[in-house]
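With one protein chain withheld, the remaining protein chains of the complex are depicted in position.
We call the chains A, B and C, going by the order they appear; numbering starts again at 1 in every chain.
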C-alpha cells in the first residue's frame, strides 16, 4: 500500500512537532510538506534539533507556489481562526482535514459563538456551513462518525482528559449529573510555543496557580459531549491549574455517586465502556496513577476512587497533553479516517523516569 | 527584656531547620539547644550548610546529660508519637510546649483515635489527660486560647490551608456546609526529610499524582474546626496531590454559595473575618494568586472566585507548607504564648523569582 | 528469523527498565525473563506502570527454579560485583553476556583493581580470567571486537560522553594530550533508583553541585580508551556535577588545539572519524546543542567550538545517560553481537519539549 501523504500546516509549533515525531515513524503515512508562515526556508530540524536525521524537511511558507499540495490529509496544527478559513480549499479537492483548534469542534454556529467569545475571538465563523460536516475527534466516543467523515475537529487537551474521565459515569447514569467538578492540572507545554511573561522559566519555577477560574473555553465542548451522553443538559464546574512541569494533564473529577452504588459499580461501568479502546487503561483504588505513567504516550489512564464518607466518586484522569491531548489524537483520527489500524504509529509506552 | 530560651527537639528535620531559620533572627527569642536522636555531635550547619555562621549549635542527643534544659519553651519538631510521651516532663517544669505533630491537635481521646487510625499509629495516646489542656495552634481562630495555654498542637499543613480558606464562609454561613470539596496540591517538602522511593528525584520529576484519596489524616482536624465554626457537623471531600516543587500548598476549595449571594458577599465576609490578622491577605477574582506569592513567608493568600454558571464559590488558598504550614505557625504561636507581637521575627516577604 | 531470547538480570532498576522499553518493541529480540532479587512475583508494570500492556512479565527471583533460562543473551543490569560472579554460568552455556557495571570494562586485573578501589569495593575480582575475554562495549570504538565477542562490559555513562567527545581529537593528535579537562553535568537518574538523602526531591530542587572531585571511578576507563587511541599515556582532569533534571549528560571538554589548527581541522577530523556511526551527530559552532536534543534517544551530539583567544578546543558532548549512556548502548551491543543492523530498535528521536 502506498503511504498516506500528509501535509502539516502550522508545523513549527509544538502541535506540529508532535505530529512530525509520530508520523516520521508511521508505517502507513509520510510527511509531504511542513508549512508555516514563520521559519520558512529552515529545515524543521533547525527548530527541533532532536529530529535531525529523522525529518529534515524544509518549512514552506503557506503562499509558496512551489509548496507540494498532493496530500491526502492535512493537519491544521494552527491556532483558532486559521482552519476555518483554509479548510474548504482542501476539502474541495478531496483532501481530508484534521484541525487542532476549536474551529471545528462544534456542529452549530450558536455553540461555536459561545466558545469563541471565551477566547476573545471574533464570534463570526469564516465558514459556518462546514460546521455541520465536522466531527468531534474524540475517537473513543465518535469512532464511527470519524471513519465516515472528512473534517475532524481535534478535541482540546483538557476536554480529552475530562470527557474520557466522565463518559462512562455519565452514560450509565451512575452519578448525579449536576454534581460534577473538574479540577485540572496541566503542564506548561499546553500553552504552546510562544513565550510570554507568565510562562517565562523563572516566573514559573516552583509556581503553581489556578487560572481562568470558571471561564475556560474547553468547558463548552466538555458540557456538549457530556450532555449528549446523558441525553440531558449538564453543566460542570471546571478549574484549570498550571503546575511547573512541561507535559501532562491530571484531572481530578468529583461527582456524587447515585444511591446504593459503590466503587465496583464504577469500575465495572468504566471497564465495560472502554472494553474496545486500545488507549484507555482503567484502574481501581489499589493502583493510584501518576502523570509520568502516560508521559510521551497516547494513553489515557483513569483511576477510580470512592469516598464512602461523602458519597463522592473521585476520578483521576491522566493524559500527555501533547500526545493524547493533541498530536496523538490527531494521528489516531487519521488512522480512523483512512481505515488503518487505529493504533498504527502510536503504540509506544513513553519513557521513564 | 531577656530573650526567651527555646529548645528544639527533632531539630534535624525540615521542621527543625525552619524553626532555626526563623529563630536565629528573632528579636526576642534565642535557641538554647538543638536536640535530635540522629546526628548528635554535629553542628546543625553541617546538616544545613546555609546556616553556617548563623547557627552553628551542635546537635545533642535527647538522653545526653549535658544537654541544656533551661528552656521557657520547647518545640517538638517530631513525628507523631514523640510529643505525647515527652511533653509532660517539660510542662511539669513550667516550660511551654509547641508540638508539630497530631499528638495534641485534638481535645478528646475519641477524636485522636480517629486521627491516629488514619496514620497507622497505635490508637492509644500516651497521655490522654494532656489532650484537654492542649489548644489547636491556628492563631487566626484560637489566638485567645493559645495566649492562655501552655500546650499547643501546631496544625497540619493541609489543614492550615483549608481551614483558613473556609473559615469565614463557614462561620458566616454563606455556603452550603455539606457541599465542600478541597482539592489540595502540595510540594514535596511536605513529606519531610526522610528519603523514599516515592520522593526520589527522578521518580518525582515531571510527576504529579493524587494520593490518600478520601483517606488523609488532616481531614479530621479540618472537619473539627469547620464544625466548631458552623456549630453543626461538617464533612468534606478532600484530595491531596503532590506536584514536583519543593515548597507550597495550593488548595482549590469548592462550595455552593447560598441563594442570592455573590462574589461581593464572599469578599466582604472574608475581609471582615480576617481584618485583624496580619498574615492573611484576601484577594478578589481580579488578582489571581500563585504559590510563589507566599513562598518563604508566613502568609496565607486567599483568592475568591465565583462561578455564576454553577453557583460555586471557588476559593484558592495558598501557603508555604514549611512556614505558615509548619515552623512559621509554631513561631507565631510562641509569640502569642509569651505575649509578644504576633509578627515578631516573621514579617518577611520571601524571595522572587 | 526467530527472535533473540533475552534475559534481564536486575530488571527492576532504571537500567532494566530502559532495556525493557527498548526491547519490548525490538524487531528481532524478545524478553524471556525479568530477574531481580527484589520485587519477585510482581509484574514489571507494577514497578513501571507506563509499561502496562507493553510488558507485563512477572519478575522472577534469581534462585527461582522455574525461572526460564533458555536465553541467547543476558543483560546484567546490576551494580558492580554481581556480573563477575554470575557471568561464567551463562557463558559456559554459550549465552552471551552484556554487563552494565564496571565488572568487565577492563582487560587486566591491575586496571580493574584501580577502578574498584575508587568505588570502595573489594579489590578482588571474582573471575579474573574472564577479564581477558571481555570487550569494552563502546560500539563506535570497538565494533569489530564486540562482534567477535561473547562478553561485553557496557561503558559508564560519563565515559560514553567523554570518550566520544574526545576520540577523534586524540586519535588524530590535533590536541595536546595532557591538557584535557572534562567538566561533566549529569541528571539525577544517573544515580539509579535507590533513594538517598542526596537525591531526595526537596534536597535536590534548585540544587547543583560538583561531587567526587578528582575521584570519580569513570576516569579510569576514559583514560584507558584515550591512551589506546593516542598510543601514549593520557591523564585527564574530570569533575562530575549533578544538576536537577532527571535525564541527560552534558560534558564540556577543554583541550589545547595544536599549533596552526583551527575549528575546521576539528570539524573535519570528527566528521571523518564518525562517518559510519549512525548515532553520532557532529555540529559546528553555529549549531550549539542542548541536552534535550538527545533526551530519550540513543544519540550522542557533539558540538565543536574554538576559543581563538586562548587556543582551546571546547567540545560539548551530549547523551541521554539512560539510553546511549546505558540501556541504549547495551541494545546496540546486542545488535552487534548477533549480527543485526546496529540500529535495530534504537532509531527514535525522543520527544520534545
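Just so we're on the same page, contacts are C-beta pairs under 8 Å (C-beta built on N, C-alpha and C of every residue); 3 or more make two chains touch, one makes a residue touch a chain.
This is a predicted model, so every value here is computed, not measured.
Touch with the chain omitted from the figure is made, among C:46, C:145, C:183 or C:268, by C:183. Remark: the omitted chain is touched by one listed residue; of B:19, B:97, B:294 or B:316 this is B:294. Residue in contact with the omitted chain (choice from C:155, C:177 or C:248): C:248.
Counting the whole complex, the residues of chain C in touch with the unshown chain are 181, 183, 185, 187, 202-203, 205-211, 213-214, 235-237, 239, 241, 243-248, 250, 252, 254, 285, 288-292, 295, 303, 305-310, 312, 314, 316, 353.
Contact between chain B and the absent chain runs through residues 14, 17, 21, 24-25, 48-54, 189, 205-206, 246-247, 281, 287, 289-290, 292-297, 301, 347-353. For chain A, the residues in touch with the chain missing from this view are 14, 187-189, 191, 193-197, 199-206, 244-247.
As a working rule, only the chains that are shown with their structure count from here on.
Averaged C-alpha coordinates give centres for chain A and chain C that are 37 Å from one another.
Measuring from the averaged C-alpha position of chain B to that of chain C gives a distance of 46 Å. For the pair chain A and chain B, the distance between C-alpha centroids works out to 39 Å.
Under the contact definition stated at the top, the residues of chain B that touch 2 or more other chains are 187, 202-203, 205-206, 244-247.
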